[in-house]
Structures are given as C-alpha cells and as structure tokens.
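Reading through the structure tokens given below for one structure.
A single protein chain has been removed from this complex, and every other one stays in its place.
Read from first to last, the chains carry the letters A, B, C and D; within each, the first residue is number 1.
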Amino acid sequence: MSGGDIKLVGFLCNWCSYAGADMAGTSRMAQPAEMRIVRLPCTGRVNPLLVLKAFQEGADGVLVSGCHPGDCHYNEGNYYAHRRLELLSRMMAVYGIEPERFRYTWISASEGARWAETVTGFTETIRPLGRLNLAGGGARDDDHHQGPAAGSASPAEKR
Amino acid sequence: MKFIASDRIDGLLERLGERGPVWAPREPEGAAGTVLFAPWRPGDAVELDRFTTLSAKKLVLPASEKLLSFSYSLTPEGEALDITGADQGRGDTVLFGARVCDARAFTVLDALLALPPGESYQDPGYRSRRRNLLVITLACTAGDAACFCSSWKEGTASTQGSDLMLYPAGEGYLARSVSPRGEELLALDIWEDSDLEPPELAVTDRVPFEALEAKLVGSLFSDLDFWRELTAKCVSCGYCTYTCPTCYCFDMYDEMSSSRDGERCRSWDACMFYLYTLETSGHNPRPTIAHRYRNRIGHKFSYYPANQGPVLCTGCGRCIRGCPVGLDIRDVLRAAGER
Amino acid sequence: MNGIVDTIKNVLKETDLVLGWTTDPVTGVATPARFHDEKEAEQAVFDSTCAHNLAVHLPRLKDSRVGIVAKGCDARSVIELIIEHEVQREQLAVIGVGCGSLLDVKKIWRRYGYGVAIKDRDDSLLIGGEQVNRDEFIQRKCHGCLEADPDIYDVIAGEVTGEIPTDTVRPHPLHDMFVSLTPAERRSFWREQFSRCIRCYACREVCPMCFCRDVCIMQTQIPRWAGGAVDAKQSEMIQLIRVNHLAGRCTGCGECERACPVGIPLMLLLDEQNHAIEEMFAYGAGASLKARPPLLVFDVNKDIWGKG
Amino acid sequence: MSTIPRQGKKALEPLRPEKATVVDVIRETHNIKSLRVVFDDEELMTSFTFQPGQVGQLGVMGAGESTFAIASPPSQREYIQFSVMKTGVVTTAIHELAVGDRVTVRAPMGNHFPVDRWQGKNVLVIGGGIGMAPLRSLFLHMMDHREEYGHLQLIYGARTPSDICYRDDCRDWKQCGDVDFITTIDTGNQDWEGRVGLVPAVLEEEEPSPENNIAVTCGPPVMIKFVLESLGKMGFRDEQIYTTLERRMKCGIGLCGRCNVGPRYVCTDGPVFSLKELGELPDEM
Partner (left out) sequence: MRIGVFVCQCGTNIAATVSTERVASAAMALRDVVHAESIQYTCSDPGQRTVIAAAHKYALDRVVIAACSPRMHETTFQRTMAQAGINPFMMEMVNIREHCSWIHSDMEVATEKAIDLVSMGVAKVRGQTPLFSSHVPVVSEVLIIGGGVAGIQAALDIADAGMPVTLVERGPTIGGNMARLDKTFPTLDCSSCILTPRMVEVKHHENIRLMVNSEVEQVRGYIGNFEVDIRKKATCVDEEKCTGCQICEQKCPSEAPDEFNAGVGETKAISIAFPQAVPLVASLRKEYCRLYIKGKCGICKKVCPADAVDYEQEDELHTEKFGAIVVATGYELFDWRQAYPHYGGGLYPDVITSIQYERMLSASGPTGGHIQRPSDGAEPKEIVFLSCVGSRDESIGRPLCCKVGCMYIAKQAILTREHIPDSRTYVFYMDVRAGGKGYDEFYRRAQKEAGAVYLRGRVGKIYPRGGKLVVMGADTLVGENVEVEADLVVLATGIDAAAGAGSLAQRLNIPYDQYGFLSESHPKLRPVETTTGGIFLAGACQGPKDIPETVAQASAAAAKVIVLLSHDELETSPMIAEVNHMRCIGCFKCREVCPYHAIEEQGLRDGRRVAVVIESLCQGCGLCTVACPPSVISLRGYTDNQLIEEVTAVLR
C-alpha cells in the first residue's frame, strides 16, 4: 500500500461516480494516492457487510459513492442504498469505528472536480486518525499457549 | 496430607506459573456472571465456588488450530507448492481448578486421540497438548441440579485425568497427587502439612445408560418419532456440543493470508448444525434436528463406547445448565432407557 | 376468562399443536413445551420464568396450524414474522397472556447455582430460601416494557394487565460504561467480548427473526463473509452479519443475549441499531401489522439526503 | 460388522497430504472432469498401491480437499486418476486446474471391493453418472486379471449421450468382445445408437442370473434404490450385492464426525459395503 500508511477503499457505481472519477482523471486532477476503487454497477449493490468486511480486513476508511438522487441508472438503487448506508454510518461508532472513517456521497459523471475534492478531503480526514486495526486482536486459541498475554487483555488494560 | 490455605492460592498459582501458562476458573468483566477457564495472571481473582460454563477441552483441542501452512511460488519450472506442518513443540500448561468431570474428559478423549502408537490414530496437536498439560482438580463437595457424574462408578471420587487432587477442607484445600507429575507439584515448598480429614464428596444424579449402547443402533435408531418428540423444543444451536468437554468433532478449512500463502486449519464443529453433513448435491443424511440429536446421543452413548470404549460423556451437566431452551439430556437418556 | 390450561385446550380444537411452557421438574422453572392434546395441555403453565420467545419455532412449523402462547414482547415477533410473510396469520392462533415481568433465571442460576429453589410471589422473591431484591433479577427487557399485553391475539388466557407499563426503560447494564468509551476503546471492548465467543450460534438459533437458519451466511463458503476460525475477528464478523440482517427487524426480545453461553452483551449492538432505526424511520419492528420493513422501501420525499 | 477392517491408522500426521502435480485433464462432460495426478515424491509414486474401490482426498491448497474414488486401476502406475463433478467450492477449484498445477493427495483411504473373494465368479457392474468412477477402476482391474473372473457384464447409464464419461474406455469395452458392455441413456437423440431407458429397466431386460454372480452398483441414490430392488427381484441375495456409500467427509480418517452411519465411518470402514453389511447398519442414508 502506497501513499502513506492508511488504506482507503472506495465503492463506486459504474454509471455516475466511477465515470466521475474517470472525468477527474481525464482532467488530470491530482489526488492523494491512498484510495483504491472497486467498481460496482450501483450503490444498491453495496452490501453494508462489504464495507464492514473492508474495515475488518484492514481498511482505514471506506467511501461509497453513487449517482445523485433521481439519477440512478436503475431508477431506485441509490434510494435503497441511501437508507442502508445512512444506517450503517450511524452504527459505525457503536462498532468502535470513528464515524469519519465511513462516508457516502453522490457524485455524477460530470463532477470530476467534486470527486477529486471528495477523495482529497476524505483522505485528509483519515490521515490523522491513522490505522484502524479493527480486528487486530483476533488471536486463535492455539496461540494462547504462547502465554496468557497473546489472547486477552486484562480488565485493567481495557479502559 | 498436604494443605494450602485459601488465601495462599494466589501464591500457589504464581509458583505454578513458573512451569508455564496457568489457566484457572475466572469471571471475566462484563460477561454477565459467566465463569470460564481463562489465563491467570497475578492479581486475577479465581472463582472456585461456581462451575465454569465452558469446559477445559480447548486446552487440548483448541477451538481453532493450524494444521499446516502452505505457500505457492513461481519458479522457472512452473508453480511450486510448499507445505509445512504445525510446530507441535510446546511447554507445559497448567490447568488449575478443573472438576472431576473435566479431568476425566481428557481420558475419554485419549481413547480416540492419544492411545499408544500403533493402536489408534495419532493426533499430533492433541497429543502434544495433552502430554504437556498438568491438571489440578478440585473435588466437589456439592453438585448442582445439573450434575450427574455419579452415574459413573467412581463418581466424584474419580481421579482419572488428574495429576493433583484438591479437597476443600477447613479454610483451604487438602492436596493429593495422583500422578508422578502431581508428585512433583507436591514437592513445591508452598504446601503445609495438615491432619484435616478429606471431606465427604458430593453425590450427584445417577442416570442409567448402560443399556443404551445396543438400543441406540437398534430399535431406538429407527424410532424417529421418539427423537422428534424429545427434541421438539431444540433450536439446533451448537451450545451443548461446544460446552461439552468430550465433543471433539471438527471442521477443516483453508485460510489464505496472501494470494500465495495460507494455512489449513481446523475448528470445532457441531453435529447439531444442518451444514455439518450437508452434501454439495443438496442431500443431507441428517436433515432434521431429530436426526442430528439422534446421532449426537448415539455417538456419545453407543458408537464411541463400541469403537473406543468409554462413554463420550462425563456427567458435567454443562449442556443442561445453559441450554437456551432447557433441554435436559438426562430426560432423553431416561426416556431412551424406558423404551 | 379462562386459565392457561383451559385456553390451550380450547385452542387445540382448532390447531394441530400449541406452543407453550411447562414446569421443569428438576429446576422448577418453565421450559418450552408443545401441546398436542388435552392431556398434554394439563401440564401448561404461565409464570414469571416463561422468558423464552416461542415465536422462534413458528417459521419451522409452516405446514401446521399452530397455537402459540405469547407475551406482549413475543407478540411483536409474531407480528414481524407475519409482516415478512414467514407466518400466515390464518394458520396461527395467538393465545395472549398478560405479563408482569419476567425473572432472569440464568442470572439467578449463575449466581446461586443451577436449579436453586426460586419462589416468586407478588412482592417478594425467594432464592434458595433467601429473600432478595426482585428488581435486581428481572429480565432487562421488562424494564421499560413496550407491551405488557400482546398487540395481536385471538384469545386471552388469564387476565391482561390492562396497563401500560410505567417502569422506565433501563438501558443495558453496560450501556453507561460503553458510551463513555472512545471508538478505539470500544474496539478493544468488542474484541475482548468476542474473544469469548465459541461460535455456537445460539444467538442466531433462538432469534425468531433469524429464519435463514440452516443456510445462514455466517457459515457458508459461497459467500464467505466469515472465515472458519473461532476467534474474536470472525466472531465479530458473524455478529456484524446478524446486526445488519436484523436492521429494522429486531423486536428487541433479547433472546440472543439470554442464550449466549458466555455472556456477550449482544443487545448493546441491537439496542443502538433499534434506536437509529426509530430515529431515521420512526419504525419499531413488530409494532404494527401494516408496517413495511424500512430497508425494503424508500421515500423520495422524506428520506434525508444530508450527505454528499 | 467385524468383517469390515478398520483402516486409516496412519501415524504422525495423517491430515498432512502429499504434494502432487496434474499431468492430464480430461473433460468428460459439461460438469465432470478427470484429473490424472502424479505424486511429486517419485519413491512414493513407485510404491503407491491400492485396491479398486478405495478413495483418496484430492485437494487444492487454499480451497480445501474432498474425497473422490480412485478411477484408475491398480495396474496404472503412471498416474492416479480422479473424476470430479463440479458442485461446490473444492470441486470448482479442481475444475480450474490445468496441467502442471499443484494439488494434494491423501490416498489410498477406506476399504475396497473384495475382488480376491470374487475370483471365479461372474461379476455384474451397474453404474450411473459419476458413480462410474470407482467402477471404472474395478472393471479395468478385472480386465487386467480377466482369467480370474467368469462372465463380466457392465451396464452404464447416463442421462444423455453427452453425459457419458470415459468415452475411450467405452469404445474399448465395446470392441474387446470379451465383456458384455451396455450403455444406456435416459433420453436419447437421433445420433444415439445405444440403448434408451433407465438403468433398472435395462437391467431387468437383461435379467442376469444370480447364479455364481456378484453385482456391484454405484450411482445416484435413486438409481441405486431401484437397481437394488431389481436385483432382489432377480434373486440376488444381499451378500452378493455391493455398493459404495457417499457421505460428506472432511478428515478422511474417521475422526471429524460427519460420515458415520451409526458406529461405522464411511471414510474408514467404507465406502464399499455389501448389501448385507448395509442391512446391519442403522438406516441413515
């Protein structure tokens, strides 16, 4: 992973935001390099679990971007996505993920500049937060035999 | 007999800790009163009055365990594959505060997983852990309504699987070694001499199951209605199998750590799960809860005794205490006995 | 106004079986039971130890005409199951029971030992002969109970309380501690909690809304959301799966937490999500037969497009 | 039951597979491929022996392993052949394999057809679909030792002409004149010259005599069910009939707890059972 320590994943719909990111590229708009884009047909395809899985596997920030309301290529995809993603963003803190680490946004195919700004802003938000390390302590049982310290923190350390 | 006062238990554990990690019954914070065998460190409170929810089996059969690691690489001759076995070299681990039923469970599992070479399958992970495990058992002066270890001949007096027995007495515990390794422990200078008499041990519920071995492959097997009726409230979770000190079934799977490297692992699995026996064709030989429960009881009280000798149960009562729907294995055994 | 036994007998005339409770002779507390005939129904009870949510069995009994004894909270699950077409209202006879409050038997057992004598009288609770503060041993969901009497029923057994419970909502015992934690501390909190998980899936199997059951993606290879290991990471993932799938569907019955053998505070997660759902969509699962699950619909005009 | 020998008592690391390399991939049908593999360890390959009916675990590290019947005969010392139908994760990974790819093998496992006890007898082999795999091994083995057996008959059924595996073998068997080989398909087309009809029906038309005859069948559960019925009608006794059982297996050493039928483990006590032995097992198919 380049461009610093953090790892960012973007889930972009093919029709608007991915094209918007293309537009930013075509216009040679400089952006931070931490973002890795996954192309999907629609934000309606973004399973909230995919976002959480990304965090679990080591992402430090996840950005979902799709068509503006009313512009969905599939008419309704982003309306459903909006409800799912808004709920997800409200649950982030409960899972112990700083809410800033997850963002969803609507960027059209013509908004290359907006994409570039969004990536830049998002990256700059996450950088000071650093690594998330959500599931870093997932020690397997057989590791316990290496000593008690491997698997579980004492209550005193928890706070 | 040797004796140790309750307030010196911490000292004992500290000394035991010199031999390796010490696991003892503890109540973790924020666990709603659950008592578990957990790694003990100085300062941790030990809970010796209440029973643990989970058995100590993970000390010999970890919930997840690496079996092999593998790695692919690209060579001029094409792809190469490298496989290495898990390192089974390890030091001692001390289990402190096991109960008779927990300790005896190790000997039950030994019958399959650690018989002398040539006599049975040798499980390298199990054998290594078992060989390096010191078991200090606390004898029970009281059971609860779920205990039924007295169904076995020696009941609470059994010392099988233990290295050292502790008996509550006075303001502490009398100690008796039941193995050479236990003898080594008694040689520690932390023990006092005492004239206290060992206490009277608990007598728990007795469930007759001797007749089941034949029945469970015969008349009872074909009587699916019997199993349907008894398991009507079962929701098919894995609680009973995972808390059981003798259930050993497992799943195998591969985990990739990069695109070319990974591990082959095994994890606990439960015969109560539908997926456990589901074939890729969609066929499932144990499609309903009744089928699966029948296999569970059959395995414990008939197939295992027939193949390995001991009954695959020690009467610890864990599957009864926490069953989400209050299913009591003793009801099933008794009903089976009456058929 | 019939008692539970007579009511079940009556309902059995119209149904194949009735889901209810009977008393376990060993422990003296209620245990789920199925009644098929009048003789069996004689064993039926309803008391303050009937905590189990019997609605969990309904999706597995699709082919039968089923009677179910339901408390107010259970009725919410029944409603949600009907909304999601898992249960046919016509196939179902709901025997409503008015509920005061339920004992947390597992808590009692964990503290006093399994099978300890429990005597619950109107105003006092005796555990092993010792008088204790009853308030301390009632199920948490009973504090701030939403529905003492069922919202859906065909017949009422005994007397309904007829009261809207006045007790105030009591947050999860760990709530205050939890909210004071920073995100990073919360991460370690969950890691610690999930490190106890043994992946027995009791949380899922007792949940009336987790009706995928045998095909649940917690265990599948296709898709493979969670790995096979029993460790904090995978256990966290399977709970994330559960919480996500229960969005707008969890009625807050608390069965998952009650069933968890290692005391993981699962309702901390679900309570928070239920609050968020209520705030966003003014929706409470199981509150109304007419409602539509909020993630299966959208409202172009009302949904707030705040971000972007 | 004591007649079934307990096997799989390998010491040390029985779950650790041997490395092997794919030397040939044969696309049999739209969802069945045969893979020929060779142990990387030449010594092991040279010393590798097994009996018809035995199985092996073929695996792809990273995807897992699965149990398959060995489809090549013991006389085939150049390679070990497995035939794999694409159904799940592991079989999909196996289907992606190309020549030169690395696989793992644990073999042989389980029991085998008691071919030694069949000497001098007629043998009737009835296979359907992918169930032909162990029967191919058996049949080729018997052809190798043709003089030890009496009349050999093979009835092989598939759903359609394009579902027929082992086309080269089929051609050989048809041409050799030394065995009675019948292929049949459930639904025919104009190009099909063989028989049309379900296997049990063809079997009944053939009406083989149970006299000094052994019947071996393997195939889809439904086919087996009706074949057994037909054999019974024709006077075959249970101890004359053999079949193989299929179960979900993981460990292959009688441990993980999936494949048991009552106290017997298909992976170690099976997969070959006579109908008589099956009758003594609890009914959990």
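List of remarks:
One rule holds for everything that comes next: a residue touches a chain if its C-beta (ideal position, glycine included) is under 8 Å from a C-beta of that chain, and two chains touch if they have at least 3 such contacts.
Just so we're clear, the structure is a prediction, and the values are computed from it rather than from any experiment.
Across the complete structure, the visible chains that the omitted chain touches are A, B, C, D.
In the complete complex, the residue from A:A19, A:L87, A:I107 or A:I126 that touches the missing chain is A:A19. Across A:V38, A:A93 or A:A113, the single residue that touches the chain missing here is A:V38. Across the interface with the omitted chain, chain D contributes residues 62, 96-98, 101. For chain A, the residues touching the chain absent from view are 1-3, 7, 9, 14, 18-19, 21-22, 24-26, 28-31, 33, 36-42, 44-48, 50, 53-54, 57-59, 73-77, 80, 84, 116. Touching the omitted chain from chain C are residues 84-86, 211-213, 215-217, 220, 222-225, 245, 295-297.
Keep this in mind: only the chains that are shown with their structure count from here on.
The interface with the greater number of C-beta contacts, when C-D is set against B-D, is B-D.
Mean C-alpha positions place chain C and chain D at a centre distance of 50 Å. In this assembly, the C-alpha centroid of chain B lies 38 Å from the C-alpha centroid of chain D. Annotation: 30 Å between the Cα-based centres of chain B and chain C. Residue positions of chain B with contacts to 2 or more other chains are 28, 63-64, 251, 253, 265, 278. Across the assembly, chain A contributes 140-141, 151-152, 158 as residues in contact with two or more other chains. For chain B in complex with chain D, the touching residues are 67-68, 70, 72, 78-81, 83, 85, 112, 117-118, 120-124, 217-218, 221-222, 248-254, 256, 262, 264, 266, 269, 271, 276-281, 283, 285-286, 291, 295, 298-299, 302-303, 306-307. Remark: chain C residues 221-222 touch chain D in the complex. Residues of chain A that touch chain C in their complex: 48-49, 52-53, 56, 68-70, 76, 79-80, 82-84, 86-91, 93-98, 103-107, 132-141, 151-153, 157-159.
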